[in-house]
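A single protein chain has been omitted; all remaining protein chains appear in their positions.
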Amino acid sequence: MASVAGAAVLGPDASPWFLQAFTSNEDEPLRFQRAVHCALDAVPPVQALSSTAQPSSSTPPPTGYLGVIFASAEDACAVYGYVTATSVTLMLALEGDDDVRDADMRAAFDRFHAAYSDAVANPFHTLGQPISSTKFVQRVKSVCRGVR
Amino acid sequence: MTDTTTTSTTTVAAAAAGGGAAPPPPPPPPATSSPVQVAEICLDLLLAETERHFMHRDVQNANTSSSDDAKHLQAIGYRVGYALVERCSRGKPRPTDKLDAVKFVCKDFWSAAFGKNVDHLRTNHRGVFVLQDTSFRNLRHVPQHANNDVANERLQIPTGMLQGALAALGVPPTSVEVECNSPPDVTFTVKIGVAP
Partner (left out) sequence: MSARGASNAPRGSQLPAQEKVSNELFTLTYGAMVRQLLHDFETVEEVNAELDAMGARIGSRLVDDFLANAQGVRCADFKSAADSVARVGFRSLLGVTARVGAWSETSDAGSGPSACSIYFEENPITDFVELPRGLEELSYCNVLCGVIRGALEQIGMHVTVVVVKDMLKGADGNELRLTLKEHAAETYPFKDDD
């Protein structure tokens, strides 16, 4: 049985726009944040397209579903990643031993991404700032519940 | 202009296929918003009212210059462009370079924002991009020989939209200039990473 321990949204500059742990255990949020930070290091840094005068190198930056980007045996958790075309990184941290089907994770990220793009469309959201929306939290929770 | 690149399905499709050995991208998720459509006249009148409010208030007030007013309209457009790109780029690969980002704007974004693709895209490959739309939707009701100010007013929100769209894609322009000599034919000159 695997379950989602937390979800994160990181801006193009890796600043946290959303971090939410889904657990009742008091130690869990810390464990989750530690995993997210480790995962951050694992994600190739997103280089700004505008910083280079020349078109960027031959290897395109990763986009879309990245699969497991960080796994910790010690914490028994794995962080899955997804990068949008706008260089926003979405992460879901899973705990538990069972493998999750890739197709299920892709579907979960698609819903997560849709929820994110709706949150950005809220006229009262400040662009480039953390997302404070109860609607968004509810939708991300529902995404996480859908992962088994 | 040293080179000409015309947007076409082939160039953009080639960029989309650039993922290499990566598994095929999943189909784009279904839109979460309702598929509701509104009559175009509602958008036209909303834009006209917005322009009227922000361009023509406090005419006597010396503190607000018309460039301030234009900035307000551009700020409105910026948000629309930014949020719209976030939506119409779902399931699409991240642009690999500035040209790739501009091409995305010329096709997917332009069609979501203005109902069609950009007609011509030219670039000097050094950060200057010239986008021409020969029948720009937001100008279709502007008489061909209208006062320049009329077209200029209608182009402030689209200018902001273009800025917001490019910023969301990671290539915030240093300047966007718009030129319209014969509505609805319009030309946007976008500079990215070069002095305005």
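We just call them A and B in the order they show up, numbering each chain from 1.
As a convention for this text, contacts are C-beta pairs under 8 Å (C-beta built on N, C-alpha and C of every residue); 3 or more make two chains touch, one makes a residue touch a chain.
Just so we're clear, the structure is a prediction, and the values are computed from it rather than from any experiment.
Asker: Check the options B:A83, B:L131, B:A167 or B:C180 and report the residue that touches the missing chain.
Answerer: Looking across B:A83, B:L131, B:A167 or B:C180, the contact with the absent chain belongs to B:A83.
Asker: List the chain A residues touching the unshown chain?
Answerer: Touch set of chain A with respect to the missing chain: 118-119, 121-124, 132-135.
Asker: Tell me, which residues in chain B touch the chain that this view leaves out?
Answerer: 31, 33-34, 36-43, 45-47, 49-50, 52-54, 72, 75-80, 83-84, 87, 111-113, 115-116, 137, 157
Methods note: only the chains that are shown with their structure count from here on.
Asker: Quick check: how many Å separate the C-alpha centres of chain A and chain B?
Answerer: So the centre of chain A lies 29 Å away from the centre of chain B.
Asker: Considering the complex alone, what residue numbers of chain B touch chain A?
Answerer: 18-20, 22, 25-26, 29-33, 79, 82-83, 85-87, 89-101, 104, 126-127, 168-172, 192-193
Asker: Which positions of chain A touch chain B when the two form their complex?
Answerer: Against chain B, chain A makes touches at 12, 46, 48-53, 55-56, 60-65, 83-87, 106-107, 110-111, 113-118, 120-121, 123, 127.
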